[in-house]
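Contents: one structure, followed by commentary.
Presenting chain A:
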Amino acid sequence: MNFVWIMIISCLIITTFLSLYGIATRPNMIKKIVLYSTFSDVINVFIILLGYRRSLNPRVPVLHLHPTSEEIAVFEMTSVDPIVQTLVLTAIVIGLAVMLFLTFLVIQVYRLYGTIDTREIAKKSRLRG
Partner candidate 1 sequence: MLISEVLLAYSMIVITLLTLVIIFTKDLVNAVVLSAAQSIFFVIALYLLLAVDVALVYLPVAVGGYSLIFLYAIGKTERFEKVAGYSRKLIFLSVMAFMLIAALLIGMLAGGYTGWIPREVTRPLARFVLRSTINHLNKTFWTSSPEAVSATVWDYRGLDTFFEIAVFYGSIAGCLALFRFIDVVFKERPIEKADVGLSIVAKASCKIIFALIAVASASLMLHGHLTPGGGFQGGSAFSIALMVVIIPLSQYFLRGLGLEERRLMLLRSIGLTLIALLILLPAALGGYIFQNQAKLWADFGYPTIIGGFWTSGSIFFLNLFDGMAVAAGFAIIFLILSIPEECFKRLMKVKP
Partner candidate 2 sequence: MLKELIFLIGIGLITIGIIFKIISSIGLLRLPDFYLRLHAATINAVGGTTLSIVGVAILSLVCDFLGDLRIYVFGSALAIAAIILITSPVGSHVIARAAYKSKTELPKYIFYDELRKGESNAYK
């Protein structure tokens, strides 16, 4: 049990660093955006992991319409954290909005410069002054 959780958290951290490395060193803008989406997804999974309840049978935070007080007490003690999930829901929607606008900006950059390679864009913009 211990080993599995160490593995999960290590893989999340490795993926975070790897996607940051890719964003920093790859020259193509679309590659940068794809890796940025991976980065934000890893962070979202990590936030979800903070709200997970490590027990034998955790449950989804959904109840039925007419619960008794005993059912509510059991629900409170066994369900996972709903606040963290709503935070990630908001983060995904805002990330989607940012990603849409970034992609459209890349298309606009290609129209203006004829390339989406950051090195060539740097050269061309230096020539233009």
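On the choice of candidates, all candidates are chains of the complex that A comes from, given by their letters.
As a convention for this text, contacts are C-beta pairs under 8 Å (C-beta built on N, C-alpha and C of every residue); 3 or more make two chains touch, one makes a residue touch a chain; residues count from 1.
Predicted, not measured: the structure shown is a model, and the values here were computed from it.
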Complex contact for chain A, selected from 1 or 2, goes to option 1
Residues of chain A defined as touching candidate 1 within the complex: 1-2, 4-15, 17-19, 21-22, 25-28, 30-31, 33-35, 37-38, 41-42, 44-45, 48-56, 58-67, 69, 72, 75-76, 79-86, 88-90, 92-94, 96-101, 103-108, 110-112, 114-117
